[in-house]
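Here the complex is missing a single protein chain, while all its other protein chains stay put.
Letters A, B and C mark the chains as written, and numbering starts fresh at 1 in each.
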Amino acid sequence: MMLTREGIAYRIARDLPEGGYVNLGVGIPLLVANFLDPAKEIFIHSENGILGVGPTPARGEEDLDIVSAGAGFCTLALGASLFDHTLSFTMIRGGHLTHAILGAIEVAASGDFANWRVPGQAVPAVGGAMDLAVGAPNVYVAMSHLTNKGKPKIVKSCSAPLTARACVRRIYTDLAIIDVEAGGLVLRELMPGHDPAGIQAKTEAELKVAADCREIDVPETFNGARLRQ
Amino acid sequence: MMLTREGIAYRIARDLPEGGYVNLGVGIPLLVANFLDPAKEIFIHSENGILGVGPTPARGEEDLDIVSAGAGFCTLALGASLFDHTLSFTMIRGGHLTHAILGAIEVAASGDFANWRVPGQAVPAVGGAMDLAVGAPNVYVAMSHLTNKGKPKIVKSCSAPLTARACVRRIYTDLAIIDVEAGGLVLRELMPGHDPAGIQAKTEAELKVAADCREIDVPETFNGARLRQ
Amino acid sequence: MIDKTLADCKQAVARVFDGATVMCGGFGVAGQPGQLMEALRQQGARNLTVISNGAGGGDFALGGLFSDGRVRKLIASFPAPSAKAFRERYLKGEIELELVPQGTLADRIRAGGAGLGGFYTPTGVGTELAAGKETRIIDGREYLFELPLRADFVFLKALRGDRFGNLNYRGTMRNFNMVMATAGKVVIAEVDEIVPAGSLAPESIHTPGIFVDHVVQVARHPKLVEKRSEEGST
Partner (left out) sequence: MIDKTLADCKQAVARVFDGATVMCGGFGVAGQPGQLMEALRQQGARNLTVISNGAGGGDFALGGLFSDGRVRKLIASFPAPSAKAFRERYLKGEIELELVPQGTLADRIRAGGAGLGGFYTPTGVGTELAAGKETRIIDGREYLFELPLRADFVFLKALRGDRFGNLNYRGTMRNFNMVMATAGKVVIAEVDEIVPAGSLAPESIHTPGIFVDHVVQVARHPKLVEKRSEEGST
């Protein structure tokens, strides 16, 4: 059994604490916003100058002056504030966010990761990825465990151009949750139907298995979204 | 005949152009605000976060949250804006002001000047003086020509601790107006009753005399203030 | 009387010269000085260096500068897949690209506007964007040295402006506009509305007039508004 993209996002959302200040990168991370617990107050940061991104507006309700960094038009949540790029990156690079959730092409056992330039990509574009990676105290990566071609994305050493060195704290994939610790990678949770050896076989870097390693607990669907398959 | 402190301030005010953005230091410079031509729109900058300082409020009319850097409580002029210290010093150090009018202990022929620390002063305090001196494209010094003990303040080389090197553009004293140019000091105007040789005798650094050197034209009084004596 | 207002965008861009460095504010569809950039496209200056977060879209406004072959170099953080005109020229090798992480771009512009000589940032250390850059260990952490950016002309978009050049933004319009305002020799703002002097509250002025040389009132161009919905954010 595997998590869907929505399932990964759901699982990450469960781990975000009340009072968190969270930046969501493009791809799976953006989906996290759909699964936040409404009982927990969490501020979503957008690098173009919003702290407190609200839901996407209904079609026809868009405000042309209010957009988020990754998702086009957005609304403002209760308690939101607006500012310019310099203050926004003071938040990011100054370590003020609690979490940056980012997609990745590869993550290494050292916490190095690559997410901004697919090898061979003709026109590079970096955006705020490198700032988020060095600034946020908790960089969580959300990605599929394997590439489309079935190759491991959790590797001994990244071959794609790096986003930042030694910054990833935790990796959420469709198969497992893995912490990046000083001593190496630690398998914390895995999907039902898989065992640590099976996860290791799909992971190039060496995994230690946490003493309390357990199954990922995610419902089959949530608000109509399929979370596992 | 000599200019009073108010006379120096009056004469400086005549030289400030419409559309100027001007910071006024403590002492004679602050008096400049009293002599601005109301027909010219000039913005007075205060380093604690005002562009567009207005007149001092009447007693009892003070707003406890609105103060200027040098003069205590103040009001806001038409078109004024409020900001924080970082944007204020972006204006100053980034070269955005048109003029900084500053007092001085000594000015050298090179444009070096000293204004922040009297030699032997027990407790030093610098404030924004050094930022203003390096940032403003037109640093004008306002001071008496001689010290209380009758020694020249326009010198070959400063002995007091420097505020900044090679930044003064023009010196206004109670006796003369002197430009600091690449080739040295140029006497532009002098008070009636004095001649260039007399001004040179009161000036340690060498003065060239401008071809169109003329008398300082200031009325005896203005709005009740005595301008010359 | 100070009056920084201009009649139209054509007048505002008239002085842009061949080889000029030009900053363009905006992020996604918010705060884009689209009318000024379209006027600049029509004005015809060539061999420009453009500093902007993104690279515009197709053949209109900022994107139009690329489709018309008027840009020598782009300094940007995110030339998105939707920046078709730029990408086409870039892939033909006709435009130089200096890719800068977004926070570094903002702070390089800030340093330019604030009179600083440069700064050290942790962003980009150990990546290919650090190539050729000086590194330094400060307090045990590695940093890259970054230089200031300034421009001959800066184009901004704000909601309201007055004859003093004071600007007020709405929503997410501030983005790069506020910092770029500080870093230009000639700074020109496009606003929805020029309001009477004194009608902007001192607390609500985001860009004080000291930074702004010219203000032009233009209705939002229907084509630009339409483009906005198409392009999404960059």
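Convention: a contact is a pair of C-beta atoms (placed from the backbone, for glycine too) under 8 Å apart; a residue touches a chain by one contact, two chains touch by 3 or more.
The structure displayed is predicted, hence computed values, not measured ones.
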Kindly name the visible chains that come into contact with the excluded chain. A, B, C
Per the definition of touch given earlier, which of B:Glu62, B:Glu181 or B:Glu204 contacts the omitted chain? B:Glu62
Touching the hidden chain, out of B:Ala164, B:Ile199 or B:Cys213, is B:Ala164
Even though one chain is not shown, chain B touches it at residues 46-50, 62-72, 82-86, 88-89, 92-93, 112, 117, 122-131, 134-135, 161-165
Contacts of chain A with the absent chain, listed as residue ranges: 18-19, 21, 41, 43, 45, 51-52, 76, 78-83, 86-87, 89-91, 93-97, 134-135
Interface with the unshown chain - residue positions in chain C: 107, 111, 114-122, 136, 138-139, 141, 143, 147, 170, 203-204
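What we mean here is this: only the chains that are shown with their structure count from here on.
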Suppose chain centres are the mean of their C-alpha atoms. Which chain sits farthest from chain C? B
Roughly how far is chain B from chain C, centre to centre by C-alpha average, rounded to an integer in Å? 36
I'd like the Å distance between the centres of chain A and chain C, where a centre is the mean of that chain's Cα atoms. 30
Would you please write down the residue numbers of chain B that are in contact with two or more other chains? none
Give me the residues of chain C that touch two or more other chains. 110
